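Note that one protein chain is taken out, while the other chains of the complex remain in position.
Note that the chains are named A, B and C in the order they appear, and that numbering of residues resets to 1 at the start of each chain.
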């Protein structure tokens, strides 16, 4: 029976790695063969919990292991490209923690390598697999919310300061991936401001505005230096509005039947025309399924069928392009930076999908 | 005894006017002599509650009334300048709802008129008189928070869409005045983005970043189209951090003894140097005093002593200058707009104060 | 026009009196003629806000005033009976703050006096007039909640310690009146425990269980010595459950489509039969109307039509009977006290209604 299981190697057992290992361990279709980490203490922790898993300080050992079909990478961002490329070249399917790599150029190379070899390349945009985000996407697709006016999100906590990327590459990446997933359209420009309160560190606080071709706008506020944890998103529509609070244990999504009404003829548009509608609130039941469990299942599916993951390399590319543009705008104190039209590799990927 | 009371005329009995009238009525040192409004129904409401107060549709009647010493103006923003100027010219002290006027130029003229006549000109930046903001200011002045890293505020609700000003002139004005009051320094540049979801209306949603000469940064998010009311401010410091939620009935201010610690020598600044400190939280008792009551007392004091109000015309000018710069940046999709150095009339006012 | 207005006299201008006066002042169908209070300072406060209202330290002055049609009594509980009786004997309709009087015997006498004279006797069970309680009653009547399993309420705050009644006569009275109103059935027995933490004062904390003839149970927890204010009620039904939090600014009522399901045949009742149903939550829009405004309108209606008030004397009697039984059970450390069957005067009242 074991033969039919997908063999998994995990690189990195720091903050996120243990969740990866646990979820691949629970999944009946996969078997964690080995874990690599530079820190022997962490490898000891693996052995304590999973005596049957091989541990090594050399990730190359995982690449050489023929019983390993896929590699999950949960290491610092600046190592993603090199590790993912090596894994693809060793013929392994790859799941990479977000963001995919430190630049859109490197991401493009990974996509091309995976395409060339017919391997699955998936980025761990975990939130796309949460029941909450899936429900929001359904609500938007069903037109229950109406035209989307805005997405406005705050993601803040105390730490963890990253050394190799600033706060937008660490936290805003979640929102950018969610925005792409639920709105299903590309921003055309970005304005962002950021600030750094620890000399020599990357920006620890940032505010990003994404402009779209229509009146829709998205704003993302991220902060590593907040006294309390915040994970809150407001989505405003012409018919209803959503408040999504990921820290709520059960009522994560609240749908408000509230909004404005426009009265009067178009001629006297400036006279007495805005009314307010205050209706009921409704919190759909959200299943408590762990996102990573759903994601692991989806990864296995994609590996087996060759299907395009929801959080494919191309999806990861779009996110990284926005992060690059936002970083560029931060350097110019908020001056808008245009995003290029989706083209080339992305259009190809779309044609495939 | 009545002779020693300050006679008050109130122009405008719409949303805010009733609060003005009630607070001047409660105050033993003042007497509301008359109220003007264009709407007869509202004047009827005045008569029902305050049978002794004169009502009129013509505000000029108030200006001519010798028993009125001071005029409070609670009308739409675009009328502030004209009404305030007329009142000053009639020799009345003036309290104007925020913002003082629609441009820094008009505000400057009002300041000059009041200066010339030796009359009190005060702007109703109500939040400066709340026990909560006063307590925050004390905490900052006492250095308990340390160096201020950021002020990050969200002010959102459903409505009321203003017809003559956009959301920053209506809501962000509160935060701009608070920032000036508690940080006691001037921003040097502004980046702002805004969006409009009702054709023909001013912007109903905006995000503003204020840059200062040092690492301190302020961000204000305002929204007229939010499903729920939000009045939340985070203030980060090098020693402690504050969360101020104005909607909390009693624990409006929470002070967190949390933050980061910098370990290691300056040489290896990029290596393992950031630690986290998670300590106690403390919510100082905040008196439930109504801000407008304190403000009315302060206004009476200033009129009697000739002293400079906390929310003086000059203070209102600084706020309007930031609002102008933000509006300008919005038009340029976030490109930063520099604020000019305080000078001329403002320096004069400072010298006086 | 004034002649058609109902003339109102208010006895007592302490904690609740100002709300009474304000609401009768706002109501176009009523006119506050006079206010009596023993404290001259309070009478001064009346004059400051309502120059046209007569003030007096002798409530007898109000009884003699022919322009007064109805008397509202907002004084300490132990004075209710005497004041209400005098007002009825003077031919005035009467609205009395809760509870109606200090014993069911005295309440009965007031009911008889009012009946004899054909006057309206209404008790100020304010919560019955809140949009929230009205909505809950509708939900229960519509059978949307199913069979009612329980009503479990907590009503706590710091102060105000009453001198003449214990905490159940001050706070539990609200819940008892709500329970009667929304469940529309009478409890058959009461068990209550209480404790006193200030020597010489009445009980400041109590827990009351009301037993009904069926499986339904009600529990009320009240506390004058709580660090935070709590106004929370859980209502469990066979189909849905309600959480009613009166301190929530807008979402006061949340209806949960949750519960248990009973699977399996009755024979194996003890085997694997309970399932759980976790569905959506729904918060109906609740109008922000002030309860006292609705109550004043209802009082005027009853006076004019001779109709039976929702919070009639008889309704007040049922509440006082439960309070008496609870006090009796407290003295016996929780031993259950039976409630007598509704009879006599109450049945008569029902026949009328």
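What we mean here is this: a residue touches a chain if its C-beta (ideal position, glycine included) is under 8 Å from a C-beta of that chain, and two chains touch if they have at least 3 such contacts.
Since the structure is predicted, the reported quantities are computational estimates derived from the model, not experimental observations.
Considering C:85, C:196 or C:328, the position touching the chain not shown turns out to be C:196 (whole complex). Counting the whole complex, the residues of chain A in touch with the unshown chain are 25-26, 28, 48-52, 228-229, 247, 249-250.
Summarising the interface, chain C meets the missing chain with residues 149-150, 152, 154, 156, 158-159, 161, 163, 189, 191-193, 195-201, 205, 207, 209, 211, 215, 217, 219, 221, 223, 225-228, 234, 236, 238, 241-243, 254, 256, 258-260, 262, 269-270, 274, 276, 278, 281, 329, 332-336.
Although one chain is hidden here, its contacts on chain B can still be listed: residues 251, 257, 278-285.
Convention: only the chains that are shown with their structure count from here on.
Once the centre of each chain is set as its mean CA position, chain B and chain C turn out to be 41 Å apart.
Between the Cα centres of chain A and chain C there is a gap of 53 Å. Not a single residue in chain C touches at least two other chains.
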